[in-house]
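Heads up, one of the protein chains got dropped from this complex, but the rest are sitting where they should.
Our next item is subunit A:
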Amino acid sequence: MPFTADAAATQIQERLKNLYHLVHEIETHRVRSEHNLNNIMKSYEKVTPEDKVSPYYQQKLKNLNAAIGDSQQEEEILRKALGKINEIRAIRNERRIQARNAGNKETIRRGALMKMVLSTAQTLPLYVGKTPGAKPPPLCGAIPAEPTYIAKMGDMVAALVKGSEEEDWILAEVVQFNPTTNKYEVDDIDEEQKDRHILSRRRVVPLPLMRANPETDPHALFPKGSIVMALYPQTTCFYKAVVNQSPTTATEEYEVLFEDANYASGYSPPLNVAQRYVISIKESKKNKSQC
C-alpha cells in the first residue's frame, strides 16, 4: 500500500493515539488484577490453616475465578498494544522501502544508520507464549528458521558476500526471492556500498523476527560458550564470536567475545550485541580453513 510521508505520519499518529488509550486501559486492568490478586492471597491465607474449605469460601473462591477472565482481558489488551507498536514498525519499514524504491533516497549518514540498526533490534517484538509451556516459533531468539523458510521482502538477513579479499557476512535486506533460480536478491544495508547481491539460499541467513524472553524461554537463547556469528558493534558485518553471557532479561543483550587477532588473547574484550544480531554460525569452507 503506497502512501506519502504525510499519510504515513497520520497513520502513525492514529496508532499512537490508540496506543495511548490502550496504555490507560492497561493501567485500569492492572489495578483490577492487582486487587484480585490481593483478594486471592487473603482468601488463601485464611483457607490454609483450616485445611478444609468451608462452603462459604468455596463460593468466594469461585467468584474469584472471574479474576482469571480479568487477567485474560489484560493480556488481550497488552497484546493489542504490542500489535499497535508492531504496526507502527511495519509502516515505518514500508515507508522506508518505498522511499528507497522511489530512488530519491537521501543517503542516510552512517551514524544514523547505526542508530537505526540498534533501535530496530531494541524494538524487535518480544515473543510471549499463549500458554506457559508453548514452544517458541522459529526465528524467535536463537531458534533457526525452518529449512524451507523464505525471508520476505524487506526482512533483514545476514548474507555471505564476496568482499575484496575474503567473504564477509554482511547485514543485508531482502529485495526479493526468485523461486525459479532459488536465489535471493539482497541489498547491502550500508548504503555507501550501494551493492546488490544475488545469492543462493545457502548464503542467506534470516535474522530473528522476535526476541525471546530469557525468563520464560531460556532455551530459545544461545547458552554461554556457544560459537555464534554476531554483528560487530557499530559495523554492518557479522564475525565469529563466543557467547560470554546470555541475556537475563528481555531487554538485555548478549555479551560476546569476538575473534580478533589484534588482541593478545585472540578475542576482543566483552562487547554487547542485541539478540537480533546473534545467529548460529554457518561455516563456509573458506572460513573454516582460516580458523
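Everything below uses one rule, namely that a residue touches a chain if its C-beta (ideal position, glycine included) is under 8 Å from a C-beta of that chain, and two chains touch if they have at least 3 such contacts; residues count from 1.
In the analysis below, contacts and distances are computed from a predicted model.
**Q** Looking only at the UniProt record of the hidden chain, which name from "Ras-related protein Rab-18", "histone acetyltransferase", "Trafficking protein particle complex subunit" or "Protein prenyltransferase alpha subunit repeat-containing protein 1" is the right one?
**A** Missing chain, per its UniProt entry: "histone acetyltransferase".
**Q** Of A:55, A:111 or A:225, which sits in contact with the chain we cannot see?
**A** In the complete complex, the chain left out is touched by residue A:111.
**Q** Among A:131, A:148 or A:262, which one touches the chain that has been omitted from the display?
**A** Of these options, the touching residue for the absent chain is A:262.
**Q** Could you pull out which residues of subunit A are in touch with the chain that's been left out?
**A** 5-6, 8-9, 12-13, 92, 95, 106, 108-115, 232-235, 262-263, 268, 271
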